[in-house]
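Heads up, one of the protein chains got dropped from this complex, but the rest are sitting where they should.
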Amino acid sequence: MSELLENTEAAKKAVVDWLTKKSKSKTKFYIKDFYKIFPDDKPRAIKKVVNKMVETGELEFWSSGSTTMYGLKGAGIQHSSEGEE
Amino acid sequence: MAKHETPLLDQLETGPWPSFVSDLKQQAEVRAKNEKGVEFQIPQDCVDDLLGVLELSFKHGRTHWKHGGIVGVFGYGGGVIGRYCDQPQAFPGVEHFHTMRVNQPAGKFYKTDYLKSLTELWDFRGSGVTNMHGATGDIILLGTTTPQLEEVFWTLTHDMNQDLGGSGSNLRTPADCLGQSRCEYACYDTNALVYFLTNEYQDELHRPAFPYKFKFKLDGCPNCCVASIARSDMSFIGTWKDDIRIDQDAVNKYVENDPAYPANAGAHKGKDWGPFDIEKEVTGLCPTKCMKFENKKLFIDNANCTRCMHCINVMPRALKVGKETGCSILVGAKAPILDGAQMGSLLVPFVEVNPDNDYEAITEVIENVWDWWMEEGKNRERLGELIMRQGFQKLLEVTGIDPMPQHVAYPRTNPYIFWKEDEVTGGWERDVEEYRKHHQR
Partner (left out) sequence: MAFISTGYNPDKPMENRITDIGPKDHNEFYPPVIAKNKGKWSHHEILEPGVLVHVADSGDEVYTVRCGGARLMSTTHVNEICEIADKHCDGYVRFTTRNNIEFMVDSKDKVEPLKNDLASRKFEGGSFKFPIGGTGAGVTNIVHTQGWIHCHTPATDASGTVKATMDELFSDFQQMRLPAQLRVSMACCLNMCGAVHCSDIAILGYHRKPPMLDHEYLDKVCEIPLAVSACPTAAIKPAKQTLANGTEVKSVAVKNERCMYCGNCYTMCPSMPLADAEGDGIVLMAGGKVSNRISDPKFSKVVVAFLPNEMPRWPSMTDAINKMVNAYSNGANKYERLGDWAERIGWEKFFEVCELPFTHHLIDDFRQQAYMSWRQSTQFKF
């Protein structure tokens, strides 16, 4: 595991920074997009970290039914479009 | 009195097959009367509105539902699918009408006390409409609102010791045939293995880790009653290595047309096909022609048998699968989208199914395949498509499985073999000056 991924706080910050930077154009991401943030790490280690961030409330899932994506909590258009929250 | 007129749906109440329309109407009425005094947590008339919106679809020839969404239970990336009606003013009862997938028990056996606690929960917190079961195998609870999702999940986990199934880019709820619980053909205990795999990979089932969906299906024998070979990224199909067990006396009972020994276990009783003819119906239909019946004795050349099950299916009282049983693992099956349908391809011809070592021979294959797919798979690329893109040889390399003729239906018909440099003596670096000493320019 890389130093970046091992340091939970730094890893979380890297994810949030990256998502924030992208948030102007889109808010939902595939798991593979996170591989770019941690180029030296294995997919399994990366998914553990980002899934943990869902549990701690920084990120949330969006599912089409067939595909699941990740986004910053509360970000995105569809989130509010159905009068839910 | 029905809330919405449904003249088109009403026409689906006649005819002998169970009418889902009649059932939904009965449900709408039960909710309207509410004789049990349920404190409905979602609109009482949601089933009326469901009928109404369906009638509108029958009228328009178009669906009135929209997309998925954020909805889910906390920390899970699957198990809930968001669903919204595109006519919420006309049908407010189904404006938000999300699906929950509940992980079905192996073999789909139930006790009624469990089913009743589930229906009680779903009447209270949902529409009371279900699928028993969805195509992947789950119990589908059809239609509730967002605030109820966590509440349903809480009751399922706290009071019923029951978890949700998979959806999205996750391991999907593994499914099996009933296996050895009630079938003499089953070559391994599908119920035990599906239960083990489901529990072993709970994280993969609930938290997305994959490029796309991934399905396990488990068939106890090559008859493939759960269609694993056609619809699972990884299928586990029971098989055996030794000889088909023959009871010669019973074979002769079939030949003598003993009524207690009907061909194909009685599956053809509805038509007079004439007396049973072992040559025509068994040995003559054997795909490898590895059997013969002579002097009242059935002989099987087991070394040439491909275990298609036909003879066993026709004479279940006389023939039994072998004793050295296990399973074959096939990979990559999927429905047509995008590059066309794929059937599972044989990866492991035989593996032991051993609960005593936590099925380590099987989990090793699974995890090697996942590591490769997680690393190399593109967004929304199924395993079968990755195998097509990078090649079956690559699959063998990442799983450490030796190539063998069983892996192919026939060897390649083109010689365009991409040799690796280390396979060719001396490698590819050569001295052109040395070459020119013997070959003029």
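Letters are used for the chains, namely A and B, taken in the order the chains are written, and counting of residues starts over at 1 for each.
Here is the rule we use: a contact is a pair of C-beta atoms (placed from the backbone, for glycine too) under 8 Å apart; a residue touches a chain by one contact, two chains touch by 3 or more.
Because the structure is a prediction, the values reported are computed rather than measured.
K.L.:
Considering the full assembly, with which of the depicted chains is the omitted chain in contact?
P.N.:
Across the whole assembly, the hidden chain touches A, B.
K.L.:
If the hidden chain were put back, which of B:223, B:283 or B:399 would touch it?
P.N.:
Looking across B:223, B:283 or B:399, the contact with the absent chain belongs to B:223.
K.L.:
Using the touch rule from the top, list residues of subunit A that touch the missing partner.
P.N.:
Within subunit A, the residues touching the omitted chain are 25-28, 55, 64-66, 76-78, 81.
Following the convention adopted for this analysis, only the chains that are shown with their structure count from here on.
K.L.:
Using mean CA coordinates as chain centres, what's the gap between subunit A and subunit B in Å?
P.N.:
Those two chain centres are 30 Å apart.
K.L.:
Would you pull the subunit A residues touching subunit B in the complex into a rising list?
P.N.:
30-32, 42-44, 47, 51, 54-55, 60-70, 78-79, 82, 84
K.L.:
Would you mind writing out the residues of subunit B in touch with subunit A in their complex?
P.N.:
Per the stated touch rule, the residues are 67-72, 74-78, 80-82, 84, 96, 146, 167-170, 207-213, 371, 374-375, 378-380.
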